[in-house]
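Questions regarding the structure given below will be posed in turn.
Only one protein chain is missing; all other protein chains are in place.
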Amino acid sequence: MELGPIWRAMMRNKTGAVLIALQIAVTMAIMVNAISIMQERARVMARPSGVDEHNIFHILSVGFAEDFNERVTIEEDLDALRSLPGVVDAIQTNSVPLSGGGWSMGLQTEPGAEVDGTGVAVYFVDEHGLDAFGLNLLSGENFSATDVGLRDRTSTEWPGKTLVTRATAETLFPDDPMGALGKTVYINDDEPITITGIIEQMQAPWNGWDGVERVMLVPQHTLFGATRYLIRTQAGRRDELMPQVETLLAERNKGRIVRSMQTMDETRERSYLADGSMIKMLAFVIALLTLITALGIVGLASFSVNRRTKQIGTRRALGAPRGAILRYFMTENLMISLVGVLLGGALAVGLNMWMVEAFSLTRINAWLLPTAMLTLCLVGQLAVFGPARKAASVPPAVATRTV
Amino acid sequence: MLSMKNISMVYRTDLVETHALREFSLEVREGDYVSVTGPSGSGKTTFLNIAGLLEQFTSGIYELDGRDVSQLSDGERSKVRNEKIGFIFQGFNLIPDLNLFDNVDVPLRYRGFSAAERKRRIERGLDMVGLASRMKHLPSQLSGGQQQRVAIARALAGEPRFLLADEPTGNLDSQMALSVMELISDINRFGTTIIMVTHDPALAGLAQRNVHIRDGRVSDIGADTQIVAAARG
Partner (left out) sequence: MFNYYLKLGWLSIRRNPLLSALMIAAIAVGIGACMTTITVNYVMSGNPIPHKSDQLFYVQLDNWDPNVSSEEPLEPPDQVTYTDAMALMRAGTAYRQVASNRSGLVLEPHGEGELPFTVDTRNTFADFFPMFDLPFQFGSGWDRAADAGLERVVVLSREINERVFGGEDSVGRSVRLNGMDFRVVGVIDDWLPVPKFYDVTNGAFNEPEEIFIPFNVAVEYQLPRNGNTNCWKPSEGSGHEAFLASECVWIQFWAELRNAQEEQDYLAFLNAYTGQQKALGRFPRPLNNRLDDVMEWMEREEVVEDDAQVMLGLSLLFLVVCLLNTIGLLLAKFLGKSGDIGLRRALGATRATLFIQHMIEAGLIGLGGGVLGLGLAWLGLRGIEALFGEFVKNLVGMDWVMVLTAVCLAICSALLAGLYPTWRACRVAPAGQLKTQ
C-alpha cells in the first residue's frame, strides 16, 4: 500500500483533510466526556438504597383538627396497618431513603463541644423498623417495644440505644468497625447513646451527600403534627394494597388529611430524575453528533472524490484495479481519522480536566479513550465507503477525455 | 504483437445508435511506429480507448501478444494495462499533488515491485528524460514539455510492450513539441513499439506507417488532405 504517496498527496491539499480531522477530534472530545458523565450517573443511580424498594410505599398523615390526638392516632393506625392481610409490616417514620428531606445529627466518639462529629442521617422507627424497611441486621439485636419512646417537636432528648449502618461504624471506628457494637457514642456533643446493632446497608435521604451510606435508627415515635407511614407488603401485592391503605387511614380519622402516597420506586425515580434525564440527553447528543460527523465525512469525501475524477481515471488507465482505488480512499480516510482521534484524545483529556475542576465531575475511565478512537475510526470508514466505491467505479476511459 | 480484427464499437442509447468503429482492423508488429490519424469524430478516441483496454468493444477480436483480450474481466484488463501498455496523454495526466518521483511510481506500485526495484526504475526513467535532478518537484513547477517527458518516463518505467500516445504534443508549443517528438523517435529507435493517435498530418509523417480512420473505418488519407488543401485555398 502506497502509504507514503497517499500521505504526501494529502498534505499538499490539506483543507478537506483538516476539516474532517477537526470534526472527528471535537466529536471525540464531546463523546468521551459525555459517555464519562453518563457512566458516572448510571453508577450513582444503580446504588441500592438498602430497603425492599419494590414492595414499599409511604403516605403522609397531617393532623389539623383541634381534638386531634396524635399519639393515639399513631398507635391505632399502626395496629390497623399491621393487621391488614398482605402487609408484612408498617411503621411511622420521619423520612425515607432518597426522598430528599430528613434529619441529620452529628455523632462523635468522645464527648465535648470541641470534638468533630460525623454527620449521620436519622430515621425514627420503632421495633418494627427493620422488617418494615427490609433491612439486614449484621450483628447485635433489634429494639424491643419497651425501648421505643416519644418525641415531640421541641424535645432534645435522645434515647439510649441506636442501630447504625456498617458505613457509620466504619467512619466512627475505622480500625474495627464491627467492634462498634456495644460502644457508646455521643450525640449533641455529650449525650451518650449506645450502638446496639449494626445494619448492613441503608441510604440517607440525600442521594448527593457524601455521607449517603451513614444512617442511624432511633427508637422513638414522633409527634410532629404530621407524620409518614411506611408500609411494606408481600411480594407483588403493593399496588393492590395502596388504595386500601389510603382509604383505611382516611376513614379512620377525619381530623387529619392523608396525602402524597408514593411508592419507593417512584421516590427513587424522582430522586434521580435529573441524573436519568442527563443520561438520556447525552445519549441523544452523542447519537446526533456521530450522525452529523458521518454525514460531514460523506459530503467532504464525495467532494474530494469528484475533484479527483481525472486522477482516478488515470490511475485506472495505468493499471489500478477497482479494489486499489477503493483502498486508496479508505486508507486516506483512515489516516485522517487517526490524526483526528489522536488530536481528539488530547482534547478529550483536556476538556475532562477542566470539567473536573469546574464541575467536580469524575475523571474518564482509561479504556474509554481507545474505545472511542476505534469507534470513530470505524464510523469514518463506514462513512467514506460510499464515496470510495463511487470513486472505484470511475471508468478508465475518463483518462482520455479532454473536457 | 498486436492484432485487431474487425473491431466494431456501437454506442446505444434509447434514442440513437452510434457506430464509432466499424470493422476496424490493425496489425502492429514489434518495433513498429504507427500513427493513427483522422478528423474529429472519426473514431480516433474510440480506437485509442479500445487499443488501451480502457473500454470494451462490441464485436471483433483483439489479440495482444498472442492472447485474446476481448473477454477479460476488469481486474485482468487492469493487469494487462499495467504490464503491457504505456500511456501518454494529451494533457499529461500527472497527479498534481504528487512529486515527480511519486508520479512515476504510480504504475510500479500496482505492479508489486519491491521498493528497491521501483526506486531503480524511477531514477533510470527520470534520468533518461533528463529530469532526474528535479525528482522532488511538483508538476506545477515544470513546463508543459517537461511534464510530458515525465509522463513518458512514467509510461516506460514498467517496460511495456507498446506506448500508446494520444496527441502527445497537443498542449505544447512548437519548440517543446519538437523535443518531445524527438524523444519518442529515440525511444522507438531503441526498440519500443509506438502507436500514436493524432490529427496533425505533420506529426503523422514522423511515424513509419499511417492508418487513417474516417467515420469509424480505415480509409485513404488522400480524401482528407484534399479537403485541407481546399480550406487553405
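Labels for the chains are A and B, by order of writing; each one numbers its residues from 1.
Here is the rule we use: contacts are C-beta pairs under 8 Å (C-beta built on N, C-alpha and C of every residue); 3 or more make two chains touch, one makes a residue touch a chain.
Predicted, not measured: the structure shown is a model, and the values here were computed from it.
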Contacts of the hidden chain among displayed chains: A
Listed residues A:Met11, A:Ala42, A:Ala65 or A:Leu374, member touching the removed chain: A:Ala65
Selected residue (touches chain absent from view) among A:Ser139, A:Asn188, A:Thr362 or A:Gln381: A:Asn188
Candidate in contact with the missing chain, chosen from A:Leu273, A:Met353 or A:Leu374: A:Leu273
Positions on chain A where the hidden chain makes contact: 15-16, 19-20, 22-23, 26-27, 29-30, 33-34, 37, 62-66, 113-114, 116, 153-157, 188-189, 191, 224-226, 257, 259, 273-274, 276-278, 280-282, 285, 288-289, 292-293, 295-296, 299-300, 302-303, 306-307, 310, 351, 355, 359-361, 402-403
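Operating definition for what follows: only the chains that are shown with their structure count from here on.
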Gap in Å, rounded to a whole number, between the CA centres of chain B and chain A: 70
Residue ranges of chain A touching chain B (in the complex, touch as defined): 2, 4-5, 8-10, 12-13, 310-311, 314-324, 395-397, 399-400, 402
Chain A contact footprint on chain B (complex, rising order): 45, 48-49, 52-55, 74-75, 78-79, 81-83, 87, 89-91, 93, 95-99, 102, 105-107, 109-111, 138, 154, 158, 166
